[in-house]
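Step one of this worksheet: look at the structure below.
Missing here: one protein chain of the complex. Every other protein chain is in place.
After this line comes chain A, so read on.
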Amino acid sequence: MSATGIGAAVRRKEDQRFITGKGQYTDDINRPGQAYAYFLRSPHAHATIKKIDAKAALAMPGVIAVLTGDDLAADKIGGLICGWMIHSKDGSPMKAGPHPALAQGKVRYVGDHVAVVVAESLAQAKDAAEAVKVDYAELKAVVDPAAAQKNGAPQVHDVSSDNTVYQWHLGDKAATDAAFKQAKHVTRLDLVNNRLIPNAIEPRAAIGEYDPGTDAYTLYTTSQNPHVARLVLSAFVGIAPEHKLRVIAPDVGGGFGSKIFIYAEETVCTWAAKKVGRPVKWTAERSESFLADAHGRDHVTRAELALDDRGRILGLRVKTIANLGAYLSTFASSVPTYLYAPLLSGQYDIPAIYCEVDGVYTNTAPVDAYRGAGRPEATFVVERLVEVAAREMGLDPAALRKRNYIKKFPHQTPVIMNYDIGNYHASLDKALELADYQNFAKRKRESARRGRLRGIGFSSYIEACGIAPSQAVGSLGAGVGLWESAEVRVNPTGSVEILTGSHSHGQGHETTFAQLVSDRLGIPIEHVTVIHGDTDKVQFGMGTYGSRSGAVGMAAIAKAIDKVIAKGKKVAAHVLEASEGDIEFKDGKFTVAGTDKALGFGDVALQAYIAHKFSGQDLEPGLKEGAFYDPTNFTFPAGMHICEVEVDPQTGVTTIERWTAVDDFGTVINPMIVEGQVHGGVAQGIGQALLEGARYDENGQLVTASFMDYCMPRAGDLPSFTVGMTTTPCPSNPLGIKGCGEAGAIAAPAAVINAITDAVGHEDVAMPATPQVVWRACQKAAQRMAAE
């Protein structure tokens, strides 16, 4: 291993600019003549718009335009789309209501976009927005998805009389029912997976610009996938043809999924730029992010696990109601279906699984993918069930897991997935050792002496990453392929530019990707630049989400590098006057086998461009290759996280005393960045378990609309993490990579809740497990003990 190659903990190249304040984010960009957009948002969760009167606003100083949904319609601008078709059990397609970028006749959640004011300054736009008179007729709102399905509930969209988008299912119902009939023990749980608000440090932003000279648009925006944004804005929204729209996603300060989607604001800024003849800039305020960024999770689930008398799992039955919010966001439909139910087998050999999911409209912000997207929800269901089953049956939770782990690979689950490789016993054993499980009882006694309750919780998570084989997802309803592209451009002096369709918004691609290139081409890492996030530079790409950039994005780069090496061999053969078959490439040198004749990589690059040693008939000059990599299977990162907590029974305060993560990510390129991903993911998972929870009141007002009430995890809420690895390289991936970005967020919530319920001796602990929730569970446990 070289100091900068695969497996080296190289310091991040991009940090120099980030930590010295030299990053270039969308809001740092200012275009000549730019005007400012301010969105007038609905104060009501549900209302019809009778009239919008902008006369007074238009007369105010600095106001350039006030645009509404009528203007969009007049320009024949289409609505936003949901790109994944889900069919109900009965075969009917999902019921997708219209999703205009500015409301047309109706608003459906607090924060919905009513009009945009474009003015010379932001302050003037805000002042004018207050003068826009909107005549609303308020309607009753519904925020609870189960209530939304009931007769007589307020109807969010005309297309669905009971607000149900789809009633989907997966698995074998008859086989699962039969498994439950045989069961000696059944564990049942009612679980809520709490709604989360993403809160990337950088709020969303957009600058739309139109050049009448070329009739072309440019959109600068906070996107995790600029090419997909361009595709949607061209092919579906219809703002401009694809070749007349350039989308640039410069430095982006965190996404966590929330910046995958194509939102109203960037759509409107791009469209408005031509209408007003000025660049139009919008940057979200934090309050707008709370209201109108796509939220995450929000499931209500009944789950049942069937076991035999020895604790072998026979079957799993799950019914979930998923709150999709007021509109179907870009990938909303797929999250509680194909990103959720196929993971319900966990790490276990479960003969029969049946899962039903109802997707439901409510008068709340749209819900879509958020770090983990469906997989944290699945892991929470499986790992809570397994833990509770062990407690109910009086078995050690680690032993019950071991009894049911999948041991032979490949393994076909009853819910689509074919696990290629893993070693779940290895990660469990290593985690037990790192967590000093054998001395837990001693620590528990020590805590008890101080009046504290100590508990331990496990989470054997699995995820499907490296998304995804295009054919497979196409057959499941995806509107796009999920390959990735890369281009390797070698300069005449031997330095290299990598153009990737992946997008880095905190993941460290500029370092990790360069490590691969340095390793494969044998050149210094400083000679490599990674270019991403600009549709005019990178030909196409599917972007970054679903822990896919390493597994899919880098595989595409590796494939292009192979082509560069192959071409380099041809060049070297001409220069060295040898046969191409005799040229070997190793450690940055092209050599003629069995001789001391050699050319450095830089020499070959120069020869490729000056083209003095071969004729154009023999060989094309230049050294630049591209590749598209389409995976042949999902990848299956898995591992074991163990959480140890202490609860103060007098106050209900939970402190996390120990955190042990043992993950199998396959091949690791940069262990420092990977460990950082684990830390960040676990922090988010702990946030969900202990602190975060979006709450609407019955009128659809967001109660947790600022950091005063929505509790983000802080450093002091978190322990020091113990991070370990086990490795089974992914056989279907050319680099052996599985992916690591979401693991922590997927594993953590179940581990935390399993630990708290162990500590307090009661299973009724909902997320977020605030002190009040935990204190009540302590009270219930005490009452039950008194009754017994």
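FYI, contacts are C-beta pairs under 8 Å (C-beta built on N, C-alpha and C of every residue); 3 or more make two chains touch, one makes a residue touch a chain; residues count from 1.
In this section, contacts and distances are computed from a predicted model.
Note on the omitted subunit: UniProt lists it as "Xanthine dehydrogenase family protein subunit M", one of the names in "Xanthine dehydrogenase family protein subunit M", "AtpZ/AtpI family protein", "Sugar ABC transporter permease" or "GMC family oxidoreductase". The missing chain, though absent from the display, is touched by one residue of A:D536, A:D709 or A:D764; that residue is A:D709.
Shown as candidates are A:A598, A:L691, A:A766 or A:A782; the residue that touches the absent chain is A:L691. Residues of chain A in contact with the chain left out of this view: 123, 126, 130, 287, 650-651, 691, 695, 703-704, 707-712, 717, 770-772, 775-776.
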